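Entry: chain A
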Amino acid sequence: MSSLPVLVIGAGPAGLRAATDLAELNIPVVLVERRKELGGAPIRWKYHSLAPDFTPTEEVLGPMIKFCKNSSNIEVIEEAVVEGYGGSAGDFSVKIRKINGEVQDRKVAAIIVATGFEHFDATVDPRYSYGKAPNVIGINELEVMISEGKVVGHDGKIPKRVAFIFCVGSRDRSTNPWCCTVCCGVSIKQAIELKQLLNDVQIYMIYMDIRTIGLWEKLYWDSMEKYGINYIRGRVGEVFYTGEKLLVKGEDTLVRGPFEVLFDMVVLAVGIEPGEGTKQVASALKLKVNEFGFLAPKIPNIHFDSGKEGIFLAGTCVAPMSVEESIAEGSAAAMQAAKLVSRTKIIV
Partner candidate 1 sequence: MMYAIVDPSIFLSLNSIAILILALTIFSVILLFMRIRSWGVEFTPFSILTSTFTKDRFSKRVRILLNVSLRDIFFLRRAGAWCEENFHMYGRGVLMWGFTGLLIFSVIGYLFNTIFGHLSFFNPVNLLIALSQLLVFSGATMLLFRRLSRKNIRNSTDIHTWLLQLTFLLIGLSGFLSYILSLTGYMNFSYGFYIMYISSFVFFLVYYPFSELAFLVWKGSLLTTESLHEELAK
Partner candidate 2 sequence: MSDEEKGKHIVERKYVDDSRIIEPEKLEIGGIDVSGHWGTLVLPRTIEDFDNSMLKKVKSMPRGKNIEKCWQCGNCTAICPVAHAHPEFNPRYLIHIVKMGYSAEVEKLKDTVYFCSGCGLCSSVCPKGVDPQGVMIAMSIAFKSKKGYR
């Protein structure tokens, strides 16, 4: 095999899948990851399980991580970023800089960008007192607690009444206007896990719309029917820490009445934002960015096509999406890269 390798940037679900698929086609891969560990968001934030079926994260990502680490076709460069590129499709030259400062120039045939997302930083939105009041946490923090099997407040007390506030940092003009698509499902999944963990906890979901798309709807139904989780349609204006509990001020739009109810814990369904990595790669590879800061595909309906020949996009750097979609997109991008590699081989 003499062809040039394919560069995959980002080792999250999409990147890992792309690298795995290419390696299985006997195409060499250079997998560059900004962090120390492979696995992307699900590993970084220690996702306990994945919606909609409570599949352990390990079961989904484990085999891919193991394969990428062991495959002779894949060269993993951790703690590194791509800084610049030149050349054209089939014959790119890229500059990879490691955190320790070491720079290497590499020749690659194609580039797959799968740099993923960051969770919305809720301190930006002072309504929710995130970062100021204790026991106001994001879904990412709750996920860690669930992974550890121990959900407690800052004082070690088990919460009796928990509110989930949906659409924090999404569908909101003052922060991020887009819908993050997965937070509804993930929050409901966590609510069910919380209910299983702490039997007599009362859970209230404060939502504006429930968007459990596709087969995820089952989560929504089960949460109500089997677990007695309550849903309040409305928005929250302020979370106030009384020194003991959290006073959530909101409106139940179905009764058209304001409520001020005390909770022990407030979980914010923080949305998906294009992360630092995505911003960095956009400037390094001179990719087009849309009005929301995500990488813009040439045609919005065809995610993998970056508009630049030989550079393909996959996963949440293009738009918010679930792990299953990211994996599918990784495969799709790998297929495009494989097509390009096989074509260049014939020409050569």
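The rule we apply is simple: contacts are C-beta pairs under 8 Å (C-beta built on N, C-alpha and C of every residue); 3 or more make two chains touch, one makes a residue touch a chain; residues count from 1.
The set was built so that all candidates are chains of the complex that A comes from, given by their letters.
Bear in mind that the values here come from a model prediction, so they are computed numbers and not experimental data.
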For chain A, as assembled in this complex, the candidate in touch from 1 or 2: 2
Contact set on chain A toward candidate 2 in their complex: 202, 204, 220-221, 224-225, 228, 230-233, 252, 254-255, 257-261
